[in-house]
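Excluded from the complex is one protein chain; the other protein chains are retained at their positions.
Presenting subunit A:
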Amino acid sequence: MDTINETFLLIAFFLYLLSTILFSVSVTGRKWRDKEGDMTGNRWGTLGFITAIAGFVFALGYFITRWVEAGRAPVSNMFEYMTFLGIALSFAFLIIYAIYKTNVLGMFTMPVVMLIIAYASIFPSEIEPLIPSLQSNWLKIHVTTTAIGQGILSIGFAAGLIYLIRTLDFTKRDKKVFWLEFIMYSLVSLAGFIVVRYLFQLLNYEAVFQYVDETGNEAELVYHLPAILGPNEGQLLTSGVMEPLIHLPSWLRSDDANTVVWSLLTGVVLYVLLRLILRKPIGGSLQPVLKGINPETIDEVSYRAIAIGFPVFTLGGLIFAMIWAQIAWTRFWGWDPKEVWALITFLFYAAYLHLRLSRGWHGEKSAWLCVIGFAIIMFNLVFVNLVIAGLHSYA
């Protein structure tokens, strides 16, 4: 397990953490701010940027060493793809930072990079053999381009989120505040889930069930978290572990559902705790930190990220995808759920660009669209892969 590539990834992870801290100091530490606010970049911001570059270099080190070890580009299963997406996001950040020098973007993007890499490591990380349809040069071309495109588009989300936190009126309790808090809750849930999952992994938790699957056959299912939701007619084979509270019908994937319940519950606990400590909405308590930020600039950053990311995503996620599909699956388009959701992502950002450029949807409307776009990307990545079965189901 402790091969060189994983060491590199671990170092990269901690550098991203350091970068998060440095960027946060640069945004919150008033003493170092110059006349024009934080947009011109102070020393802490530059340090954060340098650390982010160092993190990216080590992440590249992981990518290259793993490539050498596996003998192929490491982008073939959920662990490898998610990790690469995290790296791509940090790469996208470096590009946008080089243009706009916005420290606050680092403060929001670097933690998301960490979240994605941490989430990736929940999936099995052994080097897996490639099935015949994946044995192609297009694997690396299509997947890396798509991930970089998604990474850049995600910067649009981070900037949109900053815009919303900066401009929403948190003294009101309206729909906007509710949905913003919902985003914060989702991020907290993901973080909480990762922590819980790690804890049980450290404890080597495992509960094996014998159950009746959807075809009526007996099968076994391994849980890595205590079963709140058990499988259909599930019998625990492991002793000394928690009995499930509810048994689910056979047509639901009970281990996935159980994972979802765990994430939502940890999210609720963490969120309530945070609210009790902060005594106001999370967005509201972040707002004062962002006072020095010019909303118009961050609005343009979010648009610019999408203007840069959209062609890259289209090239990787649709055009290269079609070329490969024609070679591997005999047709360039087959309405596989993953293909359809890539098309939906494309159409959504096309609509965004038309609304923004031709109908003047700037500022808040534009920011909400960026949030929805990111939700679509994540849906395609996680839900379509893991829940809707199709040709792209791996991991």
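Basically, a residue touches a chain if its C-beta (ideal position, glycine included) is under 8 Å from a C-beta of that chain, and two chains touch if they have at least 3 such contacts; residues count from 1.
Assume contacts and distances are computed from a predicted model.
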Per UniProt, the name of the complex member that is left out, chosen from "Oligopeptide transport system ATP-binding protein", "ABC transporter permease", "Cytochrome c biogenesis protein" or "Asparagine synthetase A": "Cytochrome c biogenesis protein"
For the full complex, which residue in A:Ile64, A:Leu357 or A:Val382 touches the chain that was left out? A:Leu357
Considering the complete complex, identify which of A:Ala73, A:Val340 or A:Ala375 is in touch with the unshown chain. A:Val340
Sole residue of A:Trp67, A:Trp179 or A:Phe332 that reaches the chain not shown, by the stated touch rule: A:Phe332
For subunit A, which residues lie in contact with the unshown chain of the complex? 69-71, 99-100, 124, 126-129, 131-133, 135-136, 251, 296-297, 300, 304, 307-308, 310-311, 314-315, 319, 322, 326-328, 330-332, 334-337, 340-341, 343-344, 347-348, 350-351, 354-355, 357-359, 384, 388-390
